[in-house]
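Missing here is one protein chain; the remaining ones are kept as they sit in the complex.
What follows is chain A.
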Amino acid sequence: MAHAEDAEYANEPLEFQSAEGRNNILGFWIFIGAEFALFSTLFATYFVLVNRTVGGVSAGHLFALDLVLIMTFLLLTSSFTCGLAIHAMRSGKVKQMINWMILTLILGLGFVGFEIYEFWHYAHEGATLSTSAFWSAFFVLLGTHGLHVSVGIGWITLLLIQVKRRGFTPRTTSKVFIASLYWHFLDVIWIFIFTGVYLMGLGGL
């Protein structure tokens, strides 16, 4: 919507130049607040139920550091490339931005792939959703994060098509910017998972 105060934002990046873009970005920050509450609840559940394996398979048995390190590397790098994509967007380079984003998506897909492998592997070793309270909490926490990443991949793909068709406009840039916030947010959550779930699990906590 055209707004009188839009003129004040003429020197800001494109995604802030329309009132709609600014509203969407603020709205998304608030939504991220809600997402924090959501993941906090999952973490709370996890820590309440940690080690409640009723004598069955435990975290120490199955967690493998190398796998987790690969996943961490993939996701953190994807956050970096995502940042580069936004940087390219700020300097108006459509092609570069799309390329960085595609790299981001590939890294994200790699992450999801390893996660699926991990879940499959655990299931093979006798740890599933219904094995014990601990594994219920583990799979739901990790699964929620993985699902978020997958949704993010689909979402950004749709946005790239739009950027390709329309170029950078206040509308498309604010959409991409928001998706990048989401992507970084998932990275932050992963760092909590990495330390809280894997490192502490391997450390026998």
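Everything below uses one rule, namely that a contact is a pair of C-beta atoms (placed from the backbone, for glycine too) under 8 Å apart; a residue touches a chain by one contact, two chains touch by 3 or more; residues count from 1.
Here is the rule we use: contacts and distances are computed from a predicted model.
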Name under which UniProt lists the unshown chain, selected from "Quinol oxidase subunit 1", "Electron transfer flavoprotein subunit beta", "Acyl-CoA dehydrogenase family protein" or "Ferredoxin": "Quinol oxidase subunit 1"
Option touching the unshown chain, where A:L14, A:L159 or A:V197 are the choices: A:L159
Touch criterion as defined above, residue of A:L14, A:M71, A:A88 or A:A137 at the omitted chain: A:A137
Contact with the hidden chain (one of A:L49, A:L67 or A:L181): A:L49
In chain A, positions touching the absent partner: 1-2, 19, 22-24, 26-27, 30-31, 33-35, 37-38, 41-42, 44-45, 48-49, 52-54, 129-130, 132-134, 136-137, 139-140, 154-155, 158-159, 162, 166, 171, 175
